[in-house]
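With one protein chain held back, the other chains of the complex are shown just where they sit.
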Amino acid sequence: MSEGRLCERGWAAHDAARWGARFHEPHIREHGVLRPASWDEALGVAAKSLRSLRDRGRPVGVLGSGRASNEENFLAVALARVALHTGNVDAGLRRCYEDLLAALEQPAAAADREDGIRRLERSDVIVLIEGDLTTSHPRVAMGVLRALRRGGRLITAGWSRTQMSRLATVHLPLSAAMPVSTLAALQQAFTELAARGDAVSAGGGGASAVERAASIVAESRRVAFVLTPFDADSVVLRTAASLIAALADDVAAAGGTPPLVLPLPVRANTCGAFDMGVAPHLLPGRRSLEDHDARDRLRAVWGTEPCWSGGLSAEEMIDSVSGLVVLADDVTEFHRRPDRAVAALQSLDTLVVFDSFVTPTTKAAHVVLPIAAFGETAGTITSLEGRVQRWRSAADAPHSIRPGWRALRDLLDALGATYAPQSLDVLLRDIWTAVPSYGAIAPAALDAAGGAVLEDSGAPRRATPVADAMRRTASRRVGAAPAEAPSDATADAMRWLLRGEGVFDWGDDPLVTSSPILRRTPASERKLRPTGVVMMSTDDAERLGVRDGWTIRVRSRSGEAHVAVSLRAGQERGVLFVPFAYRDRLSALSGDGGAVEVEVSRA
Amino acid sequence: MPNLLLPSVATILTQRDETPDVRTYALRFRDPDERAGFAFTPGQFLELSVFGFGEAPFCLASSPTRGPDVEVTVRRCGRLTDALHTLGPGDEVGLRGPCGNGFDVDAARGKDLVFVAGGIGLPPLRSLIWNVFDRRREFGRVTILYGARTPSDLVYKDELRDWERQADVTVRVTVDRTGPGWDGTVGMVPVLFDHVELNAATSLAYVCGPPIMIKFVVQDLLKRGFAAEHVISTLERMMQCGVGKCNHCCVGHRYLCRDGPVFNVREITEMWE
Partner (left out) sequence: MERSATRVIARSDVNEWLAHILHHRDVIAPTRSPGGDTMFAPITSPDDVLWDFENPLAPPKQFLLPQTEPLAHFRRIDGHMHVEPVAEQRERVLFNVRSCDASALAFLRETYARDLADDVVERRAASLTVVTLACSVPCELGFCVCTDAGPFLRRDFDVQLTDLGDAFFVEVGTDKGRALVGLADALFQDAASDDQARRDASELAARAHFGGETCHFGSAMRRISTKRVADELWESMSAWCLDCGGCTHVCPTCYCFSVSDTPPADGCSTRCRLWDSCQYSAFTLEATGHNPRTAHGERMKRRFHHKASAQYFQRDGRVGCVGCGRCVKVCMGTTDMPTVIAAIRHGTWDGGRAHA
């Protein structure tokens, strides 16, 4: 959703409500099986179990979601901090966005949230660090195309040749073993160039790709950096973001317009969830836990002294709490080890799930509270550029399904919380009071078709990281290096590197997998291969004698697996990339590590 | 037809496992009038519904000369066929059709006929083969060449023996990879050309199977002097409606479900997108 409008994906997503497997009434687990129950009974059971855990001092937590509305997420935070009195509140995949953000909350990039995409469209050069932007963030890809059409240039850095890289003036391949070394080199090249002050010579005949990229950045007036969660590894993302932040500072210092730095979240409302306080270390409005103004406002809205402490992250919660409330999300879609996450859920004392669809998470629940799907409920969401937009209800939810905000409110009520807003309007007004940047938006602006853009997000700022230290980290090898590709037919004995790709979540969304048309779109097509795939370079495939779709045997020190290959031109040789959607298929091979050495042969 | 996309209910009469993942079903329209009024030609296909799982096209594997009940041979390879394989005699499915152009049987009268099939490509040819045997005197020599990946992937194993016993018929079978109990030919289908005598001038060849097999067989036939018009094949595409509306099966402006699926090689070569 962007500027108050849905793209084609959204036009078909509402269909998921009709086609998806859904619970049509609340369910509670009895003798190990889920049985239908009334709302009163289900809410009663949920409240009683959660209250009992809380009263016995057992850890409980709440998972909000980048797939839920701002209103739902605000209530999820209230559920944690007010009703359950805990700081354990987080959302899956918030982390990878914050990894990018952490290094960027600094003066040079301060106002970036505002109108980010429009600035992007007016850039002279865009440096894009991507997995595959056209599938992961098509609206941003659209911004890139507009900039290119206006005569802008593009520099891409990524694992493979993507649609965007085909349009790039310079493509910088990332190394699987040292993913951020290229970015460090780029920053270094720019620094040297700026020191010498002769951008032109560096772009000359014998220049390397990195030098050419640096010189294009140096000679451009309006520079933009777009950062996607191109890797699932937190350290890699933070380091990459720091290097880009340092580069952005250098560009600003060299006298150009302060560049745009646009970090991209993974889900539609990750920014909004963050703004609503779905993060264990922040209060609504992205305020620190100690912020007294924020505390005063929340006290007033919630009518009580809530829990001000920090808490556990999403993955920590899944591993260690006794009681968990999950809002509109499925742990198998974001957890590093989906198989373990489900096992952890099954061992919980209490699992309460609000969701529209049947998922592995709802199947493990003790109480399922069915909520309205996209298109059946109203609310607001906040885009990656801080645009707050309404989504409207186009149809009524069938059966006794309730809107998410109301179901959450009813649970707050059942828990005897001081805060349980009586209508969506009241709830919106409360958010407007609790989060000043939202409060600054005139309601009429929100009702305008495009929605309203937040002014400064008010997030805590961090100092610019030290570029040198970052550069050192950048040369850190992730896992072992792949052997040099052999020239002759010894491919079977060759050492390979098995490595996860970046976070790409869209194809997992129930709105996608449940819609008969959307689930066949290219972006979700990969998910259709139930046995999983790994990405292999076409050169490697030729050497190994396998074709697209064929099965290979992959063996590491910790295990062995058979998996189909999907061939990709322009990808680093000697590396097997595991798409995020299939990380569980090969987790037995990689243990918990990022990249591992493996042996590969034809199955 | 009351509704172009509305299926009629049919009952599964019998089922027969051809291979571990291929099964033949005999089906009968539930409505006696519909059963009586159902007419088709070999090479046409049916849209078969598994209620609640959608519908998909399957070629008619039985001959119109063998009564009003129909047979389809189905390989398990997706959601719908998985669901179909859970059904058995007495269960009900939906049928819509017949769809497509079918083989021009009259044009084959007086000709020698060469049938070349690979794997699950035999069912549409089987419809024509029985049709020919039931009107045996109208046609010349019959040669049937059939290949599958392994011996257990061969369909209609019993019928292959039946066919061999017919007058003036040559049947040759091969497998890509040998298996227990197999003492026949090993190799891809084209190797069978060396085991038979073909007269290109008097023959029509019908080729059906996986795209790669069709490609090599057609090359071979053309090399052996067959005219492109005399080599006839069936094309496959993803299909939804089967009645030329939904656009899934288009190749250029041709709709495989209406203009096809049967084309001769000249038509196929001239087709482009």
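A and B label the chains in the order they appear, each numbered from 1.
Here, a residue touches a chain if its C-beta (ideal position, glycine included) is under 8 Å from a C-beta of that chain, and two chains touch if they have at least 3 such contacts.
No experiment lies behind these values; they were computed from the predicted model shown.
Considering the full assembly, B:E92 is the residue among B:E92, B:E159 or B:E267 that touches the omitted chain. When you scan A:M178, A:A254, A:I517 or A:A588 for touch with the missing chain, the hit is A:I517. Seen across the whole complex, the unshown chain contacts chain A at 4, 7-9, 11-12, 15, 18-19, 21, 134, 138-139, 141-142, 145, 148-151, 163, 166-167, 390, 392, 447-449, 516-517, 520-523, 525, 528, 549. Although one chain is not drawn, its touching partners on chain B can still be listed: residues 1-9, 30, 49, 51-56, 77-78, 80-81, 92, 94, 211, 236-238, 240-241, 243-248, 250, 252-253, 258, 272-273.
Just so we're on the same page, only the chains that are shown with their structure count from here on.
With centres taken as mean Cα positions, chain B sits 49 Å from chain A.
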